[in-house]
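Can you read through this structure? Questions will come right after.
Showing chain A:
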Amino acid sequence: MSYFFQQLVNGIMLGSVYSLVALGLTLIFGILGVAHFAHGHFYMLGAFLVFFLSVSFGVPYWAALVIAVAVFCLVGVGIEFVYRPVRDKSDINAFIVAIGMLLVIEEAVRAVWGTGNRRITNPYPQVLKFAGITLELQRLIVIGAAIVLIVLLHLFIKRTRMGSAIEAVAQDREGAALVGISVNRVSILTFSVATGLAAAAAALAAPLAFIAPDMANTLVLKAFVIIVLGGLGSIKGAILGGYLLGVMEALAIAYISPAYKDVWAFAALILILAIKPNGLFGGRD
Partner candidate 1 sequence: MLLKIESLTKRFGGLVAVDGIDMKVEAGSIVGIVGPNGAGKTTLFNLMSGQLKPTSGRITFEGVDITGSKPFRIARLGMGRTFQNTSLFDRLPLKINMAIARRMRTQSGFFDSLVPLREREEEADVARRAGEALEFVGLAGSAESIAGSLPQIAKKRLAVGMALVGEPKLVLLDEPTGGVGAGDISGMIELICQIKDRGVAVCVIEHKMRMVMGLSDRIVVLNFGRKIACGTPEEVSGDPEVIKAYLGSGYSA
Partner candidate 2 sequence: MATRKVVALLVVTLMIGGLIATCTSCGDTGPKEVVIGLTAPLSGGGAQYGTDCQRGIEMAIEDINKDGGVKIGDDSYDVKLSSLDDRAEPEQGVSNATRLATDDGAKIIFCPVATVIFPLLDINEKKDEEFLILAYTSIEMVTDEGNELIVMPPPPFTVYTKLFTKLAMQQGWTRMAMVQTTGAYGDAWAKGMGLAWQTAGGTITDHARADYYTETDFVPFLNKALASSPDVLLIGGPSQPTALVVEQAKSLGFEGGFIVMDQAKIDGMAGQIGMDKMENCIGVAPVEAPFPATPVFAERYKKKYNEQVTWESAINYTAMILLKDAMESAKSVEDPMAIRKAVPGVLPMSGDEFPVTLDGIENKGLMHMPSAITMVKNGEYTLSSDLIYWWKEKD
């Protein structure tokens, strides 16, 4: 039984990262219809920035995290400008732009930091033991910080003017323009928030594993699965889907097979879409 809970906690940890990445992706997709396939690469870039700051410059971990998030909020603005020319064209054009972007990023990282795996020293390596579960403190911090970020994002969207503008654009772009919301500005804001979230997720999870130029390839696939499952553009769906996938994956590893750990989510998605072609929770068509 303790093994079950151990895996459950691991699943929640995994789910925290998935949720944060999927949240950004769903905002971008829901609002602009852009399949931002390079999102995972900004996650990777975030991890490398934290590595660069904390290992090469000795910046304390939390300071590095804050700097990374701030930097990537700005980077998000830049991403929006790359996508702008293809925003209203067909899905595949934006997708190819994303591929181009991720090639550039991946190779740039290889050029700067080399091709090998890197490690960030775990700032909280203390091992906690309770109720038969063994856990590094950092994993607990990931879970906690993810919850804080999700709550903050929720407050931002529900309680602030800019937040409502984001929701408005997501639900009806023309309606938003009619009440005087600048779609371009919201689009920039969205990319900024989403990229910041990805960087935060990366900074949190980075000390737990290797960081490598290709670390985010499966992550971004999974994030897409999550947002499709949760209904494209649905914030609630992305959060739920993220945690669901994380837990599902951890339990599949435990009770089915670790070799196929990445497969279950994708198989489930294909089946669900075959039955409900517009995703589990509807979403835009």
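The definition used in the following text is that a contact is a pair of C-beta atoms (placed from the backbone, for glycine too) under 8 Å apart; a residue touches a chain by one contact, two chains touch by 3 or more; residues count from 1.
The set was built so that all candidates are chains of the complex that A comes from, given by their letters.
None of the values given here were measured: they were computed from a predicted structure.
**Student:** Using the contact rule from the top, which of the candidates 1 or 2 touches chain A in this complex?
**Tutor:** Looking at which candidate touches chain A, I get 2.
**Student:** Report the residues of chain A in contact with candidate 2 in the complex, numbered from low to high.
**Tutor:** Those in contact with candidate 2 are residues 3, 6-7, 10, 110, 114-117, 119, 125, 127, 129, 134, 136, 208-215, 250, 253-254, 258-259, 261.
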